[in-house]
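Take a look at the structure below.
Missing here: one protein chain of the complex. Every other protein chain is in place.
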Amino acid sequence: MSGNSFGKLFTVTSFGESHGPAIGCIVDGCPPGLALTEADIQIDLDRRKPGQSRHTTQRREADEVQILSGVFEGKTTGTTIALIIHNTDQRSKDYGDIMDRFRPGHADYTYYKKYGFRDYRGGGRSSARETAMRVAAGSIAKKWLFERYGVVIRGYLSQLGPIVAETLDWDEIANNPFFCPDASKVQPMEDYMDALRKEGNSVGAKITTVASHVPPGWGEPIFDRLDADIAHAMMSINAAKGVEIGAGFDCVAQKGTEHRDEITMQGFLSNHAGGILGGISSGQEVIVHTAFKPTSSMRLPGRTVNLDGEAVEVITKGRHDPCVGIRATPICEAMLAITLMDHALRHRAQNADVTTDLPDIPASP
Amino acid sequence: MSGNSFGKLFTVTSFGESHGPAIGCIVDGCPPGLALTEADIQIDLDRRKPGQSRHTTQRREADEVQILSGVFEGKTTGTTIALIIHNTDQRSKDYGDIMDRFRPGHADYTYYKKYGFRDYRGGGRSSARETAMRVAAGSIAKKWLFERYGVVIRGYLSQLGPIVAETLDWDEIANNPFFCPDASKVQPMEDYMDALRKEGNSVGAKITTVASHVPPGWGEPIFDRLDADIAHAMMSINAAKGVEIGAGFDCVAQKGTEHRDEITMQGFLSNHAGGILGGISSGQEVIVHTAFKPTSSMRLPGRTVNLDGEAVEVITKGRHDPCVGIRATPICEAMLAITLMDHALRHRAQNADVTTDLPDIPASP
Amino acid sequence: MSGNSFGKLFTVTSFGESHGPAIGCIVDGCPPGLALTEADIQIDLDRRKPGQSRHTTQRREADEVQILSGVFEGKTTGTTIALIIHNTDQRSKDYGDIMDRFRPGHADYTYYKKYGFRDYRGGGRSSARETAMRVAAGSIAKKWLFERYGVVIRGYLSQLGPIVAETLDWDEIANNPFFCPDASKVQPMEDYMDALRKEGNSVGAKITTVASHVPPGWGEPIFDRLDADIAHAMMSINAAKGVEIGAGFDCVAQKGTEHRDEITMQGFLSNHAGGILGGISSGQEVIVHTAFKPTSSMRLPGRTVNLDGEAVEVITKGRHDPCVGIRATPICEAMLAITLMDHALRHRAQNADVTTDLPDIPASP
Partner (left out) sequence: MSGNSFGKLFTVTSFGESHGPAIGCIVDGCPPGLALTEADIQIDLDRRKPGQSRHTTQRREADEVQILSGVFEGKTTGTTIALIIHNTDQRSKDYGDIMDRFRPGHADYTYYKKYGFRDYRGGGRSSARETAMRVAAGSIAKKWLFERYGVVIRGYLSQLGPIVAETLDWDEIANNPFFCPDASKVQPMEDYMDALRKEGNSVGAKITTVASHVPPGWGEPIFDRLDADIAHAMMSINAAKGVEIGAGFDCVAQKGTEHRDEITMQGFLSNHAGGILGGISSGQEVIVHTAFKPTSSMRLPGRTVNLDGEAVEVITKGRHDPCVGIRATPICEAMLAITLMDHALRHRAQNADVTTDLPDIPASP
């Protein structure tokens, strides 16, 4: 458990490097009896897959997942589910130029200091390629949460660099390569990304993830609050630099009368809390915003040092996402799903017998 | 480990309710040989203690900590350190009026749904009173980190409602009741809080926490990244709604050339990363911002329901912080300290033998 | 979690030294709604308490437990339950003679090597005094298991030195100071212990613990098997040197036809398995044997070295149990209860929805 596992009862442990033979994960804790095929998992993998538009890395990976265990006659058995994706389009030679120099803003310096050596091939373990397995594992959690509790988990890109999505049309998201929910912003994003690519630069993005129909009462007190675990989950994604629940940093300037979500038996009157109070779900939509930084790999030269401590310039050629946030939507959904499923199981363990007289308060009307 | 423990190798497990006889915690994993007295811990507890100015709750708690185990002849023994604080100023009767009705924005509804009953006395386990033990445990981590590695952990209030601290004077922080580092903003904060209290309202705040002299190489890959664990730690504090590392949400609109921190052997040229790259410390200052929402307990009436599902109004009298963020600075410092100490120990376990030829890059000049 | 916690979902974390001000523990994971008072816990504590016959240590401890949190209006709240017992009869000066020399067979040498110093007062953290908190925590698990599932957990001393209990009369156990289920062996045990005490020597013992009415299906595959966790639990008790499930080491010379427990719908025809197959409960009685070594503290001199590496003799005066196994019965029951409750909760988390057409096979007729 040295950092490569997530979840206490629904646990994902991953392996693999960007340029090794395969990446994979073991999912432990999925209850038995869930209908599951590779096709179920492939749907989300294909949404994250690189090379689907000119705005993401041109590395071509089929990302075909294989289930190695834990499923028998089309259903989960309750034992560990192993998933594997073979890497097919590695090009280590792309990295020859930078193998002795550190990329500013990249993990290569800190990995070197931690581990004492350099896996210069595309980031090795620190590569965002690892997130494919999060998506694969998350798709199992998504399916179970929906089938068992009706929970629906969806996400979208709410901001790309300076361009903010201003309307939320869930049906629009699959129509454009950005997961943008605002059709009017798709062309501006296309233009922005084309200019950015020409410039050789990169840019940040914000992803919003929403879980609907989460029952009230999921979460834990004190340290393993649902929001704390979600923050852990989201901040663990490559390039994430900020996480907000509900109103997030807008809370700072809010007064209590504005922030609190008043309650009626017909529903909460607002949802500034983002569906979580005291670390426990309220039954409202769980709303999470995650900030992604601009990729450090870019064609514009930067000042750095090499392994000998000499001042040098670095340019990253290779094949990179100029905006990692674009492909982050399915990853955020996956991490939210994994976190919620973990808490669903924790809730069953401890609170299976709890009943209350008061009906659940509906989500915001 | 049902939610009341934090840390993998330096583990804090807490207990206690706002209106029970005592609160306390067990700290497991502190190496032997650290000089430690109750006075060392009391310093930080006194900084968090309520009733120190008119701007915080008027509940009077001495918050005198007692060490029950794990220290022998003035030094830690390596075994569990138990800390206890006896509650002395409970007034459960303050809560008589609200015992059957839910406070909008408060954990009482979600606790009721999770646990099936109501501890109406001041929030019970969900009360911010629990954070005293975080501060106590954190002070041990702070001391060990400083004595063993020279790490210094400090925090300040960077925004209170609409008022933003614009200068950072570390020496000013202890001079005012807000932990504000900008002397010019203290009077405006006093005035704002006085008006707020008169109005019976509450307000949010932002706390910034900084760890200096963290060696490069602390952290884990993938899920237990240092930034992910910090996000977990901070979001687990009562009323926290957002966490940022370094540039945080500002990254969204940044380009890569702006965001990346260029490297020279004289030091990094900037610190947008907030001291963490790929989940691992870079040797720069670790910088964390945390957003706190306005307290839900306030004198202005709000719409809600009672245990019978009837529409009612709720007013919280009792004794409450109109801005919980004011006392949050030592709590944020404590959680950052606990997280860093946990990773320091993890680093020793796995990377004790690692050496590199390249000297550490200094922090920003 | 550096060694002082046990259980994954029902977690006990303990603190305290033999000669410090108090010992205690935090119990995390107890579901809400269990009726619980200090008297419920005191029953088992009194069974373990020292000084109840001339055959155990003459240290006088009331061992009065206090509940500090987690219980409200007589019921568990679902949050952490803190238990504390104040030490009242420490006599550190008893240890003056041995403070610089190691006792053969005692933890003082290994603690010194691990922690780098000596807490010479009665063993410090390694003292069996710590087991009082296991008993306290275990009594909560026992009560919950019985009320929720009808599980009954009982134990007895099955061998004391050379004297083997040959009949099992559950009603006899409380009638003698040894927890011996065979009335005909009580007087021989009295005589043996009197002679042993006069001699100044110590002796080993074997404890058998039985859980009845455990439903089938509790346990986990592979590493966290129910029997593996029980072995962990039992071997973690001071002075334990061996653990057996069911037939235990007798299996070595058994043939398959003898060992396997044949199955009929009226019940299993034998119980060599000790109620666990493949790490999962079968519905038969869970039967566990634990071997306890003779205490290292005794009046007969032994060869050893002191802190300066000089050859010296050591004699332990103080007040010690000449047979720690005598008081081990309630401790073994407690550890079995804690382990089973942990697995009961794990089962609820993952297998709450499982049903089968086949009725449960009854235990052996």
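Here the chain labels run A, B and C in written order, and each chain numbers its own residues starting at 1.
Keep in mind that, in the parts below, a contact is a pair of C-beta atoms (placed from the backbone, for glycine too) under 8 Å apart; a residue touches a chain by one contact, two chains touch by 3 or more.
Predicted model, so just to flag it, every value in this text is computed and none were measured.
Visitor: So one chain is hidden, and I want to know which residue out of B:G29, B:G155 or B:G204 touches that hidden chain in the complete assembly.
Guide: B:G29
Visitor: Check the options A:K8, A:R103 or A:K185 and report the residue that touches the missing chain.
Guide: That would be A:K8, which touches the missing chain.
Visitor: Just checking the interface: what residues of chain C touch the absent partner chain?
Guide: Residues touching the hidden chain, for chain C, are 1-6, 8, 12, 14, 102-116, 125-126, 130, 159, 161-162, 196, 201-206, 216-225, 227-236, 238, 240-249, 251-265, 269, 272-274, 276-283, 289, 291-296, 298, 300, 302-305, 307-309, 311, 325, 346-347, 350-351, 354-361.
Visitor: In the whole complex, what residues of chain A lie against the chain that is missing from view?
Guide: 1-5, 7-11, 13-17, 20-24, 26, 28-29, 32-33, 68-70, 72, 75, 77-82, 84, 114-117, 119, 124-125
Visitor: For chain B, which residues reach the chain that was dropped from this view?
Guide: Contacting residues on chain B, toward the hidden partner: 8-9, 29, 31-33, 78-79, 148, 221, 345-346, 348-354.
FYI, only the chains that are shown with their structure count from here on.
Visitor: Taking all residue numbers used at the chain B/chain C interface, answer same if over half belong to both copies and different if under half do.
Guide: same
Visitor: Select the chain at the greatest separation from chain B, using centres from the mean of Cα atoms.
Guide: The chain farthest from chain B, judged by C-alpha centres, is C.
Visitor: What is the distance, in whole Å, between the centres of chain A and chain B, each centre taken as the mean of its C-alpha atoms?
Guide: Each chain reduced to its C-alpha mean, chain A and chain B end up 26 Å apart.
Visitor: Using the touch rule from the top of the page, what residues of chain C touch 2 or more other chains?
Guide: 8-9, 29, 32-33, 78-79
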